[in-house]
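The complex appears here minus one protein chain, its other protein chains still in place.
We just call them A and B in the order they show up, numbering each chain from 1.
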Amino acid sequence: MKKYFAVFQINLLNTLAYPAELVTRSGMILIFMWVFFQLWRVTFAASGSNSLNGLTLHDTIWYLLLAETLELGRPRVSRTISDQVKDGSIAYLLNKPYQFLLYELNNGLGESLPRMAMLFVVGGALVWVMAGPPPNLLNWPLAILALAGAWLLHFCTGALIGLAAFVAEEVSPFEWIYQKFVFILGGMLIPIDFYPGWLQAIARILPFSYMMYGPARLFVEPNLQLFIQILLGQAIWLLVLGGSLGLAFSRGMRRLAINGG
Amino acid sequence: MPAILVTNLTKTFRTKHKAAGLGASFRSLFRPEYSPVEAVRGLSFEMEAGELLGFIGPNGAGKSTTIKILTGILFPSSGEVSVLGYVPWKQRRKLAYSIGTVFGQRPQLWYHLPAIDTFTLFGKIYELDDREARKRIAYLSEAFEIADLLETPVRKLSLGQRMRCEVAASLLHKPKLLLLDEPSIGLDVVAKQNIRDAIREMARQENVGVLLTSHDAGDLEALCKRVIIINHGQIVYQDKVSTLKRSFLTSKLVEVRYAEQIPLNFCIPGTETLKVGKERYGAKLRFDTRRTPVERVMADISAAGTLVDITVSDPPLEEVIAMIYQTARRPDMAGQG
Partner (left out) sequence: MIRELKFLLSLWKTNLASVMEYRVAFLSQSIGMILNDGVYFIVWIIFFDRFKDVRGWQLGDMFLVFGVSASAFGLAGILFGNAFNLGDIIVNGRLDYYLSLPRPTLLHVLASRIVPSGFGDFLYGFISYMASGQFSLGGLGRFVLAVVLATTVFVAFLIIVQSLSFWTGTGGTFTGMAINAMVTFALYPITLFDNAAKFLLFTLVPAAFMGAVPAGFVHASSWSLLGQMALAAVGFLALSILLFQMGLRRYESGSAIQVEV
């Protein structure tokens, strides 16, 4: 366990050593949150009511903050892993006395955690000024749990895409498709509550809503029933994606052993 | 009227330095620390039209800086420069029509396209007449033996072939001065020779002046009549290549081969035995000509056995130059150049 923590630590320090990068991302979230606020402020005002589809303006903006934090700060595993597969350096990593996937998980965590923290704090400051204080602190634990689940789902998907490099020349199309699906079916730019019924139904079946909508929604309105629903959905998809990942990995290992990278 | 006239050229850079870490990064944002780097210090030299001049020096000697100033990309801290009658940094574009440059590490050929496409583009860049350009390309491809390479994408060419195309491209517009910065870097022995021959031939035929900077003394020997050795931003030595060799050569290398085996401690008086062959039929010796006359050594060698083969050579030019870099610091050498 200790060695994985060391991996996490090193990546954490590495990420902090490049302040310029963190500043840029923070800048982006400020821009997005500001524009979103303008959009939704006008929309709510035009509708004449305080609450639409169960959400207030305040809820919507904090929802979007969490969604953007996840999107801008999630681990970029697919690129890392696919590069390693393509140039064969994965072989060196496999020679080490640790489990490759756990290694990449900690790597991703070290990179992603400081980013998300910074994004949330910086973006949150602006949102606080514009829309009011964040949801009650008591609500946070549920959201944080769901966030962890969502992060893991992102990791599994990213790793799966990265491992696809064993069979595909270019994995960036898959990364792109995955990102776009999260956009739409994860409710990144608009809370799914505002979607037409049939689209909401589709979103609830697919994993993407559990990767983004889930934690963001729980953050603004923690309700036990929703929580259980989300957690269950995450668990199911974690099993599916995690299982596939394990399979893909062992297949990949066999391929590596045969072809020698 | 010399092609290049440099008087008392000086260039000092202010470089920012920044320690590692977050705190230092913030500090350097608000109060950056600068340290001056004197890249060129009072350099003066001349180059005649059509001359072949070598500019040699170790890394950080000020070669690249000087070349950039000569091409007008950089302007100096002080001093006067005239290249083909232009002040380079003031009349950069006009000068550009009359000079060609080849930077060994910065290719100008478009990587994904055949060389002919870059040539055609260059024709437009230098405003050559279409027909004139075509004739010129044909002529150059013959001179550099690249005619059958022209249609191949540059990325598929070997480094040697690519360099020949690069040099050809730089001569498209019939420049009066060619500046080559490390042209043979990375090339194998044969490729180096090819390109040196081609450059020398072209320079002669077109009366183009060639200013060559290099680490490689071989480039120097093959191409240049005159050499300037530069170190720490100053000229350390300036003379003909032949004079260079003669003045600084104080030792000779001798390789001998005998019909019978020689003892392991084979030694000729007044010489230093560098190596004895594995089968002990031959040896490599070195001696200082100032201490031991050549005649004596030759006599002793012949007397040592039945001489089958003998080779007498100068130490490589690199050694000579390395020595010159060192002697720059000695006051008794300050008079040179």
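Keep this in mind: a residue touches a chain if its C-beta (ideal position, glycine included) is under 8 Å from a C-beta of that chain, and two chains touch if they have at least 3 such contacts.
For clarity, every value in this text was computed on a predicted model and none was experimentally measured.
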Q: Check the options B:L113, B:L253 or B:C267 and report the residue that touches the missing chain.
A: B:L113
Q.
One chain isn't shown here. Among A:A91, A:M130 or A:I184, which residue touches it?
A. A:I184
Q | Candidate in contact with the missing chain, chosen from A:L16, A:L39 or A:L256 | A | A:L39
Q: For the chain that's not shown, point to the residue among B:T65, B:Q234 or B:T271 touching it.
A: B:T65
Q.
Give me the chain B residues in contact with the hidden chain, please.
A. 11, 13-16, 37, 39, 59-62, 64-65, 68, 71-75, 89, 92-94, 96-97, 99, 101, 103, 106, 108, 110-113, 117-118, 120-121, 124-127, 153
**Q.** Positions on chain A where the hidden chain makes contact
**A.** 20-21, 23-24, 27-28, 31-32, 35, 38-39, 42-43, 46-47, 173, 176, 180, 183-184, 189-190, 194-196, 199
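Heads up, the rule we're going with is that only the chains that are shown with their structure count from here on.
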Q: Quick one: report the Å distance separating chain A from chain B, using the average Cα coordinate of each chain.
A: 55
